[in-house]
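Please read through the structure below; I'll follow up with questions.
Only a single protein chain was left out; the remaining protein chains are all shown in position.
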Amino acid sequence: MSFEIIASGSFNNTSLEANGQVLASAAEGCSPKEFLREVYKDMSIDYVKFHKMDLLCKIGVVLSDALIRELSLDQKEALEEMAVVLNNSTSSLHSDVKHQASVEEGQSSPAIFVYTLPNIVVGEICIKHKIYGENLFLVSDAPATELLSDYAASLFATGKAKQCMVGWVDALDDKWSASLAIIQEGSTENSINSLEGIFSEAQGVLNN
Amino acid sequence: MENLKQELKNFIVTHLNLEEMTAADIQDDDPLFGDGLGLDSIDALELIVMLEKEYNIKVRDPEKGKAIFQSVNSLAEFVQAQAE
Partner (left out) sequence: MGRSVTFIGAENIISPLGTTAEENYSKVLAGQSGIQEGRFLDRDGDLMPASTFPEKQSIHKLLKSCIEGSLAGLNREEFDNGRTLFILSSTKGDIEKLKDRDLPAASLQQLADQMGELVGAGKSITVSQACISGVLAMIMAHDLVVAGKYDSVLVAGSDLVSEFVHAGFHSLFAISGKPCRPYDKDRNGVSLGEAAASVVISKNASTFKSEPLDFLGGTSSNDANHISGPSRTGEGLVRSVTKTLKNSGLTSADIDFINAHGTATTFNDEMESIAFDRMEMNTTPLISLKGYFGHTLGAAGIIETAISLQSLRTNSVPVNIGYTEEGTSKTLNIVTDTLEKPLKRFLKTASGFGGCNASCIIQQHEL
């Protein structure tokens, strides 16, 4: 099956790019934390819940926002049934480490614990944009491009979804790497046969 | 009591990651949940953790939390009462 890319982008600790345009770049000497804060402000995300989210969710929400805001009215209306299929290598390690540390101190924070599952980023994206579609979160050392492609194709072939947000969202400590695309079944000359191109920037953040 | 209220407001801001707010933004009788600060059920549980960590007060029933966390006033009264 071939796919049509409706929107795509990537986000790492030095730049945010969507649909071929650089939306933000970290200035010289700017820490990842400061860069993220700036991106949140510059993109006017204006979402009170953002500050409670863990790093993985913040990255997923920023990049998915950058893609969704560029959709046409029709495409935005179809968001309700969009599938969200994400993948990473570290699962929720960023929050796991924090939770483990607080457990060892004899304290555990519910606000940290609820983020110790990688699929919460899927949930946060669905909540923000009122998406009720299919969900899936896969964990693998490197982007599971073929499986993601096969699965997205099957969602379209069975009618379970017409659009799919698919990609990689990985984050740990102060490093993150995210690549997302919103795709649909494609039959034009611009259609792609593989999702590899979407993941060319995607990296695992452990030991990187 | 005023010091306690100020302290509680600071703890609310830091423990709940209310980045776009300061203690000065929270009025003593603002409803903390629902329309007021817009806190949710996880925030309520987080405040229970805050009480244990900062004041050594253990709330065993999260349902009781609703009354305690109505506002900074009710929270301060509760903390004061535990100290006595």
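Going by the order they are written in, the chains are A and B; count residues from 1 in each one.
By definition in this document, a contact is a pair of C-beta atoms (placed from the backbone, for glycine too) under 8 Å apart; a residue touches a chain by one contact, two chains touch by 3 or more.
As the structure is a prediction and not an experimental result, all values here were calculated from the model.
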Chain not shown: contacting residue from A:Ile5, A:Cys30, A:Met43 or A:Val139: A:Val139
Hidden partner chain, residues of chain B it touches: 40-42, 45, 49, 58, 62
Positions on chain A where the hidden chain makes contact: 84, 89, 91, 93, 96-97, 99-100, 103-104, 106, 108-110, 113-114, 116-120, 122-124, 126-127, 129-141, 144, 146-147, 150-151, 153-155, 157-160, 206-207
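Just so it is clear, only the chains that are shown with their structure count from here on.
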Whole-Å gap separating chain A and chain B, where each centre is the average of the chain's CA atoms: 33
For the chain B and chain A complex, residues of the former touching the latter: 16-20, 38, 42-43, 45-46, 49, 52-53
Partner chain B, residues of chain A touching it in the complex: 48, 51-52, 107-111, 114
